[in-house]
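A single protein chain has been removed from this complex, and every other one stays in its place.
This part shows chain A:
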Amino acid sequence: MANHTLRAQRLVALFMLGCLLFSYPLLALFDSDDRVFGIPLLFAYLFAAWALLIVLMMLVIERSNR
């Protein structure tokens, strides 16, 4: 179970990445009424960052399972 602590560390790193993505300085970068492909920028950013975080968590979990 040595990879359990490594997995925990990776997840903590993702937690910190998430905190960064969803808080003030980075959030302010996308806080405008621009659009990407017709979708409001902030809305797109939030969901993209969210999805990225989930994919990364999935990779951490599923890869260390093998």
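One rule holds in what follows: a residue touches a chain if its C-beta (ideal position, glycine included) is under 8 Å from a C-beta of that chain, and two chains touch if they have at least 3 such contacts; residues count from 1.
Heads up, the rule we're going with is that contacts and distances are computed from a predicted model.
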| item | value |
| --- | --- |
| Complex member absent from the view - protein name from UniProt, among "Branched-chain amino acid ABC transporter permease", "histidine kinase", "Cell division protein FtsW" or "NitT/TauT family transport system ATP-binding protein" | "histidine kinase" |
| Hidden partner chain, residues of chain A it touches | 4, 7-8, 11-12, 14-15, 18-19, 22-24, 27-28, 31-33, 35, 37-40, 42-43, 46-47, 50-51, 53-54, 57-58, 61, 65 |
